[in-house]
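In what follows, a structure is listed as structure tokens, so that the remarks can point back to it.
The excerpt is restricted to a subset of chains, each kept in its original location.
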Amino acid sequence: MAAMGMSKNRLEAFSDGVIAIIVTIMVLELKIPHESSWLALAPLIPKLLGYLLSFVIVAIMWVNHHHVMHPVESVDNRLLWANNVMLFWMSLIPFATGYMSEHYLSPEPVAVYGIDMTLCGLSFTCFRLAAGKRYPRSKTSQPLTFKDISSSILYLASIPLAFVSTYVSFAIFAGVALRYLLPKPEKQENPGA
Amino acid sequence: MAAMGMSKNRLEAFSDGVIAIIVTIMVLELKIPHESSWLALAPLIPKLLGYLLSFVIVAIMWVNHHHVMHPVESVDNRLLWANNVMLFWMSLIPFATGYMSEHYLSPEPVAVYGIDMTLCGLSFTCFRLAAGKRYPRSKTSQPLTFKDISSSILYLASIPLAFVSTYVSFAIFAGVALRYLLPKPEKQENPGA
């Protein structure tokens, strides 16, 4: 039952499907208020911000998923299950987002979000390693990047720091996302890329 | 982590997935009545009309998304994130639809719908601009169209007008949708198209 011959297209299509649903069910946490006033919308603001944060993080992971898969031609068992493990942790993002958004001043829910982010980051790194092992000479799927490792460490730090102040953890979540969004601050890493 | 080389197919597949889910989760707002009579269905009529409106708007955006992507061959970072921003605002349509449908006589929920429509319209125009910048000579992806700009202005007007009468805003939402549905009233814009 080895996964040799699994074409990359179907793995991408399945991952795209799961990621698209993850993104969209997060929106279901925005419960419709029973009253029709601007004031009734105020409690939704932290939920909307939490949704925005997770939307951006999932979108970045989707973009990077593509970059890792780009040089891959066929998928072996290791890469397939590294992908599935990553999707598992990503599928918990809606839960973690909803929990954090509802209790954004309490350390435990923010730590839960940090735990899930750490596991998403680590499993993404494993996924990249699995792709790098399969296609070692490919430039885009370098087995380890400084950005990914430091992001995982920052996410890990966000867990205890939530008990200092949840805003420190929020700053980490937002900062890591911005680092991937902003155009190439790590130019020196990829000369000629 | 530049998005060069992102094939257009995967961006389309991901967008299709998100849009398909957006369309379908709007239906979940049609809660099943506890009583089995025609009368019990009456409160669902505004919800059904709201769903119909948003279904048509999302379907139009999906069709136009295709037209903008048609000449595109590969996707750069700008186009990729313009697409993601548009999907973000589109993903709020189920919330805005549900809120408006539940309080269709109150100005605030209708204004919320107008705000989301404005942001969908503007982000769609940015998306078109990003595609036009990448493929400037392509005919179908003209950077700016009169229809898109005027639609955004109409949507913007619907926000304050909801406080005059919500029916004025409904007329704008329906009118803008019809303008895209009816076969070519803007023939003079695209001679020879």
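First chain written, first letter: the chains are A and B, and each begins at residue 1.
Note that in this section a residue touches a chain if its C-beta (ideal position, glycine included) is under 8 Å from a C-beta of that chain, and two chains touch if they have at least 3 such contacts.
Quick caveat: nothing in here was measured; it's all calculated off a predicted structure.
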Taking the full complex rather than the 2 chains in place, the copy count reaches 4
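The rule is simple: only the chains that are shown with their structure count from here on.
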Using CA atoms for the superposition, what rotation angle relates subunit A to subunit B, in steps of 5 degrees?
90
Here the gap between subunit A and subunit B, centre to centre from mean Cα coordinates and rounded to Å, is 26
Quick check on the complex: what are the subunit A residues that touch subunit B?
12-13, 16-17, 19-21, 23-25, 27-28, 30, 32-34, 36-38, 40-41, 52, 55, 59, 62-64, 66-67, 70, 140, 147, 180-181, 183-184, 193
Taking the touch rule as given, give the residues of subunit B at its contact with subunit A in the complex, in rising order.
1-3, 5-6, 10, 13-14, 17-18, 20-22, 25, 28-29, 77, 80-81, 84, 87-88, 91-92, 94-95, 98-99, 102-103, 106, 108-109, 112
